[in-house]
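One structure is given below, encoded as structure tokens.
Missing here: one protein chain of the complex. Every other protein chain is in place.
Chain naming follows the written order as A and B, and within any one chain the residues start at number 1.
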Amino acid sequence: MRTTTFTRTRIVSLVVLAAIFVVLALLPTFYHGYWITEITDILRYAVLTVGWVIFSGPTGYMSLATAAFFGLGFYIAAVFNGPLPFVLVIIISGAIAFIVAMLVGALTLRLRGVYFAIFTFALVLLVNSVVLEVERLVTGTRGRFVEQESTNVAYWAMLIVFAFTLVCAVAIRRSRYGLALQSIGEYEEAAAHSGINVVRTKVLIFATSAFFMGMAGAIIATRRSYIDPGIAFNMNTSFLPVLMAMFGGMGNLVGPVVGAAVFTYLGDYLLSHIPDLFMLIFGVVLILAILFMPNGIIGLAQQAWRKIRGGGGKQLESEPEGGRRAPAGR
Amino acid sequence: MVAVRDIIITGLLLGGVFALVSVGLSLEYGVARVLNVAHGEFIMLGAFLTFWLFSSVNLNPLVSILVSGVFIFVIGWFLHSTLFRRLMDSSPSLEVFEGQSMLASFGLLYVVQNIARLIWGSQTHQVLFLSRTVTGAQIPLNRLVSLGVVIVIGGAFYFFLARTRMGKAIRASAQDPTTAGLMGVNIHTVLAICFGLGLAMAGIAGTLISTVYAIQTNMGLQYTVIAMIVVVLGGLGSISGAMIGGVILGIVSQLVTYFQPTMTFIAYYAIFIVLLLVRPKGIMGK
Partner (left out) sequence: MHLLEGEQVTKHFGGLAAVADVDFYVDEGEILGLIGPNGAGKTTLFNLISAALSPTHGKISYKGREITGLAPHQICRLGIARTFQTVKIFPHVPVVRNVMVGSLFGTGRRTSEGEALKKAEAALDFVDLTPLRDVPAGDLTLANQKRLEVARALATDPHLLLLDELMAGLTHTEITEAMGDIGQIRGRGITVIMIEHVMHAIMGTCDRIIVLDHGRKIAEGTPAEIAVNQQVIECYLGQDTSGDEEDAGS
């Protein structure tokens, strides 16, 4: 729907993107080593971050439920991988995350932004306790062994899910839903009175974003041998995508992916070199990032670029829209 | 009958602590507009300060209340005057500020929790203080003392809000920051004091918690979630609502724990959902 006239730029970027995907897809055929695992991890966070941005970016509803949907997928893989084929497990995980998100969304997306943030924040702990309780009653265990997949299979699966997430995210942005979500984010009441079914739109897109999160969870679970609810529903999984999106910038989809890549790599690097100080440094970086680059890396780069070109240039994509909401109260 | 009495008394004690924690968060969010995800970390900090003073110089936890209260107040005041004030000035609207400050508080969560972990490690600690039970009841003395402290602090705070100049300024700012600013209230000072007070409440609650329960450096988040639930329960920004909500949640918590401890959180959440759907503005919400 974006009536961009930069068709050449667009073709070039599409070719570059396709090339990157081909190289990534072929990587395990000639390379075996650390980077396969590392890229899987980067792609995991890229899926979570892009998934989060699909809904929370334009609407400004800050969801902290990522860990709940990721954890569901994670847990479902632990239960079903082996008895069921891996592909099916991934799809089921996505589908269950989708359904749970529909229910949660239908209950909570009528509420104002802050309530929603709090509600989703607590949701992770709720799902965690429900799973614990179910396990206690049904199996009497605390954790589970997982049927593992090989490094390469997990890598490819994550790459496919990532490509799928990215394509869907672009498609949603360009579709009528993109405009609907943005208008909901900017003035929900006006959006409703202009004919947008705000509740349905929000619930549907919220659930769609959960679908990707669930799939990512299912894949990551198969890289572990043993899991328990505490591992599956780690609160950091909710926080990190928000930070990565903030860090990368939400004006377009490159930002979240770059944010995820930079953060994940730095995180893993710090974690392996100075494990004790990792989270501390992480927190400090986060605070500094919010203070000094509220539009993220990409926003900063765009700003610099505009300065170099002498200003006056039109912004390529839309302006940063994250978190910018007009009051939705009545 | 004994069971019922115990549930009510322990529930009240726990409820008092929840109320303190929630009033703190209510000050931070309702007045200063910071949905402080790191709130629980300052509970942890209060608890560990108490533990540290108790185990190193054998300082009475009741004295620690003062120490952790003042120390954490200063931290809060400092944080608001630097970090949050700056964010407030750079944010184009209140909504943007709320989002940004919440994210900054994630950063705080990591910073505080990890500094604490570097100092005190990740094992469980406990302050053994007045753990003998009072004759005739199965209630340990430390819980009764805690309840007393909560009541005193609650009363003092109420008096502060209702009677003092600063208290009135805080209430005015909670209602309408712009007008309060016009009426000659120095809004930044008031907000910094509110934020400091909010954190101090968390710190004091931490001190009390440390005398009753085992403490760990990762204990903060669960209290943050409880405080958020209580604050929504009582109505965002309503101090009295936070108090009532805290007590209700404390009693419910004890009731559920009596029957099935693992269900406690599920029960909180159920109350939360029902209340949000039935009365989204909270018990005392306007």
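Methods note: a residue touches a chain if its C-beta (ideal position, glycine included) is under 8 Å from a C-beta of that chain, and two chains touch if they have at least 3 such contacts.
These numbers come from a predicted model, not from an experiment.
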Looking at the whole complex, which visible chains does the left-out chain touch? A
Residue, one of A:Ile76, A:Val104 or A:Ala180, that touches the chain absent here: A:Ala180
Sole touch to the unshown chain from A:Ser13, A:Thr141 or A:Ser194: residue A:Ser194
Touching the absent chain: which residues on chain A qualify? 1, 176, 179-180, 182-183, 186-187, 189-199, 318-319, 321, 324, 326, 330
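By definition in this document, only the chains that are shown with their structure count from here on.
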When the centre of a chain is set as the mean of its C-alpha atoms, what distance in Å lies between chain A and chain B? 31
Chain B partner, complex, touching residues on chain A are 60, 62, 107-108, 111-115, 117-119, 121-123, 125-126, 129-130, 132-133, 136, 235, 239, 242-243, 246, 276-277, 279-280, 282-287, 290-291, 294, 322-327
If we count contacts the way the header does, which residues on chain B are in touch with chain A in the complex? 29, 35, 37, 83, 86-87, 90, 92-96, 98-100, 102-104, 106-111, 113-115, 118, 221-222, 225, 228-229, 232, 236, 262-266, 268-269, 272-273, 276-277, 280
